[in-house]
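Note that one protein chain of the assembly has been removed; the remaining protein chains are unaltered in position.
Labels for the chains are A and B, by order of writing; each one numbers its residues from 1.
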Amino acid sequence: MAGIDATPRTSESQLGVELDPIQLVAPDGTPTASSISSKYRRNLPPETLAWLYESMVVTRELDTEFVNLQRQGELALFASCRGQEAAQIGAAACLPKTDWLFPQYREIGAFLLRGLTPAQMGAVWRGKWHGGLNFTEKCVAPISIPIGTQGLHAVGAAMAAQRLGEESVTLTFLGDGATSEGDTHEALNFAAVFNAPCIFVVQNNHWAISVPVSRQQAGPSIAHRAIGYGMPGIRVDGNDVLACYAVTAEAAKRARGGGGPTLIEAITYRMGPHTTSDDPTRYRSDEELEYWAARDPIQRYRTYLQAEGVWSERLEERVAAKSKRLRAELRESTVNGDDFDITDVFDTVYHDITPDLLAQREQVLAEIAMEAGA
Amino acid sequence: MTQIIERPPFHGEDEPRRPLFTSVPPAPTLTMAQAINRALHDAMASDERVLVFGEDVATLGGVFRVTEGLAETFGEQRCFDTPLAESAIIGIAIGMAIRGLVPVPEIQFDGFAAPAFDQIVSHLAKYRMRTRGDVEMPVTIRIPSFGGIGAVEHHSESTESYWLHTAGLKVVSPSTPTDAYWLLRQSITCRDPIVFLEPKRRYWLREPVDTETPGLPIGRAAIRRSGDDVTVITYGPLVATAVSAAELAAQQHGWSVEVVDLRSLNPLDFDTVAESVRRTGRAVVMHEGPRTLGFGAELAARIQEELFYDLEAPVLRATGFDTPFPPARLEKLWLPGVDRLLDCVQRTLEQP
Partner (left out) sequence: MTGHVRDFFVPDLGEGLEDATITSWSVMVGDTVELNQTLCTVETNKAEVEIPSPFAGRIAELGGGEGETLNVGAVLVRIETEAQLPAETKRKPVLVGYGADEEMDDSRRGPRHTSTRPRAKPPVRKLASELNVDLNELVGSGADGVITREDVLASAGRSAPSADMVAVSGVRAEMARRMSLSRREIPDAHATVEVDGTNLLRLRDRMREQTGDDVTVTPFVLTLRLLTIALAHHQNLNATWVDTTAGPQIHLHSAVHLGFGVAAPRGLLVPVVKDAQDKTTRELAGVVARLIEDARAGTLMPTELQGSTFTVSNFGALGLDDGVPVINYPEAAILGMGSLRPRPVVVDGEVVARPTMSLTCAFDHRIVDGAQAAAFLTELRGLIEAPELALLDL
C-alpha cells in the first residue's frame, strides 16, 4: 500500500525567505558587500562574463528592432523585454542547453541565448505562425499566451525527466501577474508534492499591463509564497545578471541532486509598454521610470566589467556587429519572408487528418481558386 | 523531432476496413469497467511510456475500480495519485507529452472537467497545430460521463459538445465492453489528443471481450441493429436504450428501426450514417444533455446538407432539455429514453 506520510516533507524551521534580494553588482556597477549575497559569489571565467554582456546588449538591440518594425507596420504587435535582460539571461545562461525552458512571451533574451534565430522569434509577432517555430529543437517550449498556464507544463516536463532517468532541470518563466493565476498555484503545489526538478523564475517587472504588482498579491513578497508550498523561495535583484545567474545555478544544483523545486523572484522592471499600442503614461509616472532607468542592468554590468578589465573596445565592436547582423536578419525575415500556405493550418491539426477536415481543406482551396479566377 | 522515442505504429492502424462481425475465439466475460481496466493494463504493459494518473486512481484503484491494480503492477512512477487539481492533471500531461511520454490522465467525473477546460482547449487541442506539427499530444483523457446513475449534481454531465467544438481534439465514446477495450487501446496509441467519454451507467454491462482480435478502429461507426424504416443515430450510454426501443418498436408497431452506434464523434464516420439514411429516408438522433447545440444539431445539419433529397421527413432529435441536469429523483423524466425516442420515430413515419 502506497504510504500515507503524516510528516510534512519540509518543516517550518527549514523554510524562510529573505526579503532582501540577492545582489552581487550594485546599480552603480560596484560589487555588493553583503554577507548573504557573498555566498553566491562565483568566479565565472571572463569568456562567460563577456558572453553574458554580449547577450544582454544584443537582446536589447534586437528588442529595439522589433519595436521599430511594429511602428513601421511590419509586425502585428510586440511585447518588449527592455529592462529585463539580466533576469532572463542570467537565469537561462547557467543551464545546459538540454534543460528545457517554458517561457511566457517576453523572453527573447532567453531565446537568443539558446540559439533561436531572429526569424524564429519574429514569426509569432509577424503573425506568420503561432507560438514558436521549431523552438523545441533547442529544448524551448513555444510561447504561452494564456497567462501562467505554462508552469504546469514545466512541472509535467520535470516529472517526465524524473521518469526518463535524466539529471536535467526544467525552468519556467512567469510574470508577477501570472502568480495570481490558479494554474501557477497548482503548478507550484504539484512541483513541491512530487519533488519535481523544476525552477520557477518569476520576472517581477512590477506591471501586468496597467495593474501593479501590489494588486497581484498582499504577502510580503512573491517569493514568500514558496513557504506555503514547502519549497525554497529566493528573491534576487533581477537587474543584476550575475546574481540571477548564481541564484538559478544554485536552484538547478539542488534540483539535479533531488532536492526538488525552487521559486525565484527576480525583481526587475518593464521599461517599455506591455505591448506596442499600450500607453504606460496613463498609469505610471516618469519618476518611476527614471528610478528604474538608474538601475539599468546593462549599464551597471558594463561598468562592472570595465572595472574587472573584461570590457574592451573590441568586445563592444563585436557586440555591435552581432547586433547589427541579427537586426538585419530580423528585418529581412519579417519584411521579405513569405507567409505559409493556408493548407498548413489544416494539415497540422492532427497526425491523422479526419475525413471531414480534409473536405474543408478542399473548400478553402476552392475558394482561393475562385478568387484567383474572378 | 523533439520527442525522444519514435512511436511504433499500432498494428491495427493501417488495416483495411474489416467486416463488422467476425468469428470470435473464446474470450473472457468482462464488465465495461473491467474491460477498461484490462485495456489500461495491456497498454501500460506494451508501452513503458504510458502513464496513468489522476485523483484516487492509484491506491484506491479509482472510484469505479477502473484503475485497480495498475499502481501495484507498474509502480508509483507510472500510476500515481495527484493532488486535487484538474487543471494541473491535464497541464502536467501536456508537459509530459512534450517530453515524449504517453499520459492517460483521468478526470474523475464529467462535471469536474470544467477546471481543466483552459488547459484542454487552450493548449492540448492547439499544441500540434501551433507548432506546425513539431510537437504532438498523444494524450488520452478518460472521463466517466453522462447520466443515468441517480447521482448528485455535477456527476451526470454531457461534455462532448465542448470538445467537439474545439478543433484539434478527437472525441470517442464506447457503448459496449468490447468497444471500451479496443477504443481505449487505439486512443492511447493514437498520436492525437483524445477525450474518452466512458458511459458510467454502462460500467456494469457484461459481455465476452476478445482482447486478441483488434476491434473496429476509431472513426468507424457500427450498425447495432439493422432496419429499413428509420435510422436512429446515437452513441455511448444510449446505444443500449436505442436497441431496446427498436425491439419494442418491431413488436408493438411493426416498425423496422436501424441503430447506428457512432463510437467516435470526431473523427465521424458519416459514410455509415449516410448509407443508412439514404436507405431509410428518416433519421432520429438521440443523445443526453441539453438539446441546444448537442451533437444532434450538428448531425441534423450534416444530414440535411448532404442527404436533402433522400429525406422523407425532417431529422428529429431525442435529447435532454435545456436546463441544468435535474436532481436524481427527476432524472428519469428528463433523460431521453425509449419513449422519447419512439415518439420521434413515430413522427418521422407520420410525415406525408
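Everything that follows uses one rule, which is that a residue touches a chain if its C-beta (ideal position, glycine included) is under 8 Å from a C-beta of that chain, and two chains touch if they have at least 3 such contacts.
Quick caveat: nothing in here was measured; it's all calculated off a predicted structure.
S.K.: From the list A:D278, A:E316 or A:E329, pick the residue that touches the absent chain.
M.R.: Per the contact definition at the top, the residue touching the missing chain is A:D278.
S.K.: For the chain left out of this view, which of A:Q70, A:Q120 or A:T262 touches it?
M.R.: A:Q70
S.K.: If the hidden chain were put back, which of A:P46, A:P96 or A:G127 would touch it?
M.R.: Candidates A:P46, A:P96 or A:G127; residue touching the omitted chain: A:G127.
S.K.: What is the set of chain A residues that contact the non-displayed chain in the whole complex?
M.R.: 65, 68, 70-74, 76-77, 127, 273-279, 281-282, 286, 331, 335, 370-371, 374
S.K.: Over the whole complex, note the residues of chain B touching the chain we left out.
M.R.: Those residues of chain B that touch the unshown chain are 308-312.
The rule we apply is simple: only the chains that are shown with their structure count from here on.
S.K.: Hey, how far is the Cα centre of chain A from the one of chain B, in Å?
M.R.: Their C-alpha centroids are separated by 40 Å.
S.K.: Which residues of chain A touch chain B in their complex?
M.R.: That would be residues 1-2, 100, 102, 129-137, 139, 141-142, 144-146, 149, 151-164, 170, 182-183, 186-187, 189-190, 193, 340, 344-345, 347-352, 354-356 of chain A.
S.K.: Would you mind writing out the residues of chain B in touch with chain A in their complex?
M.R.: That would be residues 2, 4, 51, 58-59, 71, 76-78, 81-83, 85, 87-88, 90-101, 103, 115, 118-119, 122-123, 126, 128-136, 167-168, 170, 190-192, 219, 266-268, 270 of chain B.
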